[in-house]
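One protein chain omitted, others in place.
Right after this comes chain A.
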Amino acid sequence: MAKYGKNPRAIAGLVRDAEVHRDVYVDPEVFELEMEHLFPNSWIYVGHASQLSKPGDFITANIGRQPVMASRHTDGSIHVFYNRCPHKGVKIASEPCGNTGKFFRCPYHAWSFKTDGSLLAIPLKKGYEGTGFADTQANGGLSKIKNVVIYRDFIFARLSENGVAFEDYFGESLSTIDNMADRSPEGKLAVEAVPIRYMHTCNWKMLVENQTDTCHPMVAHESSAGTAIKVWQREQGNSTETPMAVQLYGPFMSPYEFYEQSGIRIWPNGHGHTGVANSIHSNYSDVEGYLGQMVAAYGKKRAHEILGEVRHNTVYFPNIMVKGAVQILRNFIPIAVDRTLVESWVYRLVGAPDKLYERALMYNRFINAPTSIVGHDDLEMYERAQEGLKSNGNQWVNLRRLYESGEEPDVTAVINGTSERQMRNQFHAWAKYMTMDMKQDVDQPVEAAE
């Protein structure tokens, strides 16, 4: 039975100050409304401009569940449009990336489009003369997404024509993307390889919340990170150097006090990050030659500033996480209410030593792969939550850790690193972007969740 459609007051009622109703994770109708409202109203990551280096290059993506594509036009500009032919709806591009040459050609009836999406040609065009075709949407070619911003080569799009402007939406949170790009001596990142893909049988928001959940690593990852430390201590013999692998796993077992002092920063619109003062990425070995390159490029002071900022996980609401210090972006792509595809991308720091790319690739397969023991720990928890939430005994998920009454929404603040405030911040934004274009139907009961 539909409870939440056209019922913004019921949607808002799912989010209390420090609790959320389980329907946000398990109700298929809420998921459908996320696809209809939340994702179109938000700025969503589409891809990276380095994936579109030559004219005719294209990539495909989904915003919510809607297929889109981005292309590099002959004049060098980047365009984003819906990935469907204006004729019969056939997807124009079926591969994750490629080069289409001078134009796109629909494989069904050979309608063709320039790489900016405009209609190039239709076979037997005279069959459309005098039919009113010129006045149809199809005559405009591939339906273009107007609200596109490319920030330091990161391509974001907002499907809704009206909404919050890019700069207002992300604000100061863009500093994490800045820091990741600045870590290249040339200030540039490049995608050189496919992402690691990992299917999760849980709601996408569980993954997003987990990014700033600092009270789980020493518990859920005792089996992986804890065992790595134990086996290394037993096997190290006379080695004086800790292997890169142990350096990556080890810090997950840091005690609560470490996460408490490292802090969390929250920003308006649901963005926030862990690791303010320092993070689990702070103590990796130096890579030979890198600091020298950075000092030569930026000067000593600025180079140290850039490398001294070692944020842990930055959540860009609604569904990506960026890790500047190891050059990884995780995209939590919603498939169904209980199904999420996670694509984890590694960026190469252009001009930096290979060793940094090697470390980022290693981190990605250790933590974000279907073969990752850390991933196994996490997915087990999400799956159990997805099952456990079917229980009617308690319909609310508790997010009260370090809650203070009267917490202001949409503020910038630095807080204790074990707070669940970033999760509260996300759900405040969730309710806002779900309901901003939803009209109340007067016939709907308001308290649907009760």
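Note that contacts are C-beta pairs under 8 Å (C-beta built on N, C-alpha and C of every residue); 3 or more make two chains touch, one makes a residue touch a chain; residues count from 1.
In the analysis below, contacts and distances are computed from a predicted model.
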- Choices "Heavy metal response regulator transcription factor", "Aromatic-ring-hydroxylating dioxygenase subunit beta", "NADH dehydrogenase subunit L" or "ABC transporter permease" - which one is the UniProt name of the chain not shown: "Aromatic-ring-hydroxylating dioxygenase subunit beta"
- Message: One chain is left out of this view; which of A:S143, A:T201, A:S254 or A:S282 touches it in the full complex?
- Response: A:T201
- Task: Identify the residue among A:V231, A:A277, A:A296 or A:V414 that touches the chain left out of the display.
- Result: A:V231
- Among A:D17, A:E222 or A:E407, which residue is in contact with the omitted chain in the full complex? A:E222
- Task: Determine which one of A:T74, A:T371 or A:Q440 touches the chain that has been left out.
- Result: A:T371
- Message: Out of A:A12, A:V90, A:L119 or A:L341, which residue would touch the omitted chain in the full complex?
- Response: A:L341
- Query: Of the residues in chain A, which ones touch the absent chain?
  - Reply: 193-201, 220, 222-224, 226-228, 230-232, 235, 243, 245, 341-343, 346, 354, 357-358, 361-362, 364-365, 369-371, 373, 375-377, 379-381
